[in-house]
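One protein chain omitted, others in place.
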Amino acid sequence: MTAMRSLLILLAIFLLIGVAPFAIGSDFWLNVVIMTLYAALLGQAWNILGGYGGQFSFGHAAFFGTGAYAVAVLQVQLGVNPWVGMALGGALAAAVAAFIGFCTFRYGLRGSYFALVTLAFAEVLRILSNSVDFTGAGVGLLIPLARGMENFQFATRAGYFWVVWALTLAAFLTVWWIGNSRFGAQLTAVRDNEDAARALGVDAFRVKMGAIVLSGFFSGLAGVFYAQYFLYLDPAIAYGPEISVTSLLVPIIGGMGTLFGPLLGAVGVHAISEGTRTFVGEAPGISLALYGAVLVAMVLFMPRGLAGLLARAPRKAHADEAAAAPATRAEAGRAEASGHA
Amino acid sequence: MPDLSIVVPSLLNGITTGALYALVALGLTLIYGVLHIINFAHGALLMIGLYAVYFLNVQFGVDPYAALLVVPPLMFALGYALQRGIITRASHGRDENILLATLGLSIVIENLALYFFKSDTRIVDTPYSFETVEVLGAFLPLPKVVAFFGALATAALFWLVMARTDLGKAIRALAKERKGAALVGIDTEHVYAVSFGLGIACLGVAACLLLPSYYVTPQVGHGFILIAFTIVVLGGMGSFVGALLGGFIIGIVEAMGGLFLGESLGQIGIFLIFILVLIFRPTGLLGHKA
Partner (left out) sequence: MLEVRALCKSFGGVRAARDVSLTVPEGGIVSLIGPNGAGKTTVFSLVTGFHKPDSGSVAFRGEDITGFAPEAIARRGLVRTFQIVQPFAGQSVRENIAVGAHLHIASRREALARAGEVARMVGLADRLDMPAGALTVAGRKRLEVARALATGPKLVLFDEVLAGLNPSEIRDVIPIIRAIRETGVTILLIEHVMQAVMSLSEYTWVLNQGELIAEGKPRDVVADRQVIEAYLGKGMAERIARREAADA
């Protein structure tokens, strides 16, 4: 698909979605659309680093929670306007991402080790926010009700819809740009084969840093939106595993490293959660258990996600050939160590 | 500076806890050393072991220590099945996919437990639950002391299996050189699954030793998993002695950290060690090249 065509399709889809507040009368369904867009935003953010960058983060909550707490703390403790708080929240989340990226990429940490370190960072932040007063410690923070656009609170859901719609569109446009730019070409090259990329002059460190900062930024914005939409935050919500898992589940279901994957994935995840709610009820654990089962199933049977199913058939046939070459880095590493000139 | 009468019990507590951590970490490091998999589901599987011990006690009156004859073999079978049936198929050419698969498994296991058992905290009531033993002027709970020796004994048994038996040799061969091992007739898929199973069996032993002095909830694995990872990373991925050493170090750090900084901040100390070691010395104190 050419760059122009995918851009047009992207804009058409968002235009269509944009009709929602006018076409949907029910508050319930508008909320469903909002939460689906929100999930797509979370997933697209992760997708930048994980899908296009090939660095799987298990602790994306670190960025989400930072954005969320930033806007909440600035508002509640310092009276800063939440729109300004949004900009600062995004920036702070990006800064956290830059810090984590610097610590990990500078020293060549990748693969499973990278996933673990991001998890550890998210946990550290969770514990910190649980122990510190200005984040409300274990009790969390309540953002006081103050309806009015200037306070980033809206009388009707439509206002919130437009915000998340705009943020998600921005994220998707960014990913479209990544897929059609030099940065993206270099990023995916590093993902597919870092040594070969460096041999062609790609500065792997710089490119990965770019990816994690963009990824963290959008995750942070998602956190800001969450805080303003629900007006309540605590350490488990902000920095807990549920956000980290959702962030990665959405692109995995929809298709990592694709533009539309997170949208498909968001719809998929929602279908799962609504489905479980209807058939099995609201018992704690059951919908997450299903998420986990879907994750395992996706990894086993559909590693390319839903988008992979829709892509050209030749790609599927060639997965076998790619698998015939040294299967994992571990194996390739062992092969190199044991034999070569 | 708190006086010795507070520090010493804390230290001893840390050591006994450390032995159990070491046992958990032993399974993890074996799995990494042989299969090069970071088993994210380790904590959730420990939780299953704990529930197994719990139900054996509550439904059938089996003493947790007697359960040592039942739970570890069952856990071995579970591990074998998981590796052979699911995990081995997840790779598709990327190590991270395996990590995702084990992450998925941990989510499924934990949340199914949540669904079936609810989040009540459960403990076992044994005649010796509250007995204490005097060590160096401190009174340690008997179950913890038993756990300490049990963990050491298991580690020693483990070492014997790895060093002296044919199975152990096959496992070590496979860990070092997969193609070579296959060439000399070792059934690689089987030995991989056995290794994974042994790692999970360690969790079964840990569960039997742990429950008398602890509790079980669906989330109990969380407390152990990052600690286990920290230990394995600190001691060196794949290093047996490293896991033991690391276990004691972390156990002591946790106890001392908790003493001086309060429980939650003490935990941060452990995660910071984890992050720092991963970044600056990913091979750990004693590990092989990463």
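The letters A and B name the chains in turn, as written, and every chain counts its residues from 1.
Just so we're on the same page, a residue touches a chain if its C-beta (ideal position, glycine included) is under 8 Å from a C-beta of that chain, and two chains touch if they have at least 3 such contacts.
None of these values were measured; they are calculated from a predicted model.
K.L.:
What shown chains does the left-out chain touch?
P.N.:
A
K.L.:
From the listed residues A:Leu16, A:Val132 or A:Ala196, report the one that touches the chain absent from this view.
P.N.:
A:Ala196
K.L.:
Among the options A:Ile9, A:Ala98 or A:Ala185, which residue touches the chain absent from this view?
P.N.:
A:Ala185
K.L.:
So that we can see where the missing chain sits, which residues of chain A does it touch?
P.N.:
Interface residues of chain A facing the absent chain: 3, 180-182, 185-186, 188-189, 192-193, 195-204, 257, 314-315, 317-319, 321-322, 325, 336, 340-341.
Going forward, only the chains that are shown with their structure count from here on.
K.L.:
Can you check how far apart chain A and chain B are, centre to centre, with Cα atoms defining each centre and the answer in Å?
P.N.:
Centre separation, chain A to chain B: 31 Å.
K.L.:
Could you list, by residue number, the parts of chain A that touch chain B in their complex?
P.N.:
Contact set of chain A toward chain B: 56, 58, 103-104, 107, 109, 111-113, 115-117, 119-121, 123-124, 127-128, 130-131, 245, 248, 252, 283-286, 288-289, 291-296, 299-300, 303, 319, 322-323, 327-331, 334, 338.
K.L.:
Where on chain B does chain A make contact in their complex?
P.N.:
36, 38, 86, 89-101, 103-115, 118-119, 177-178, 218, 226, 229, 233, 264-265, 267-268, 271-272, 274-275, 278-280, 282, 290
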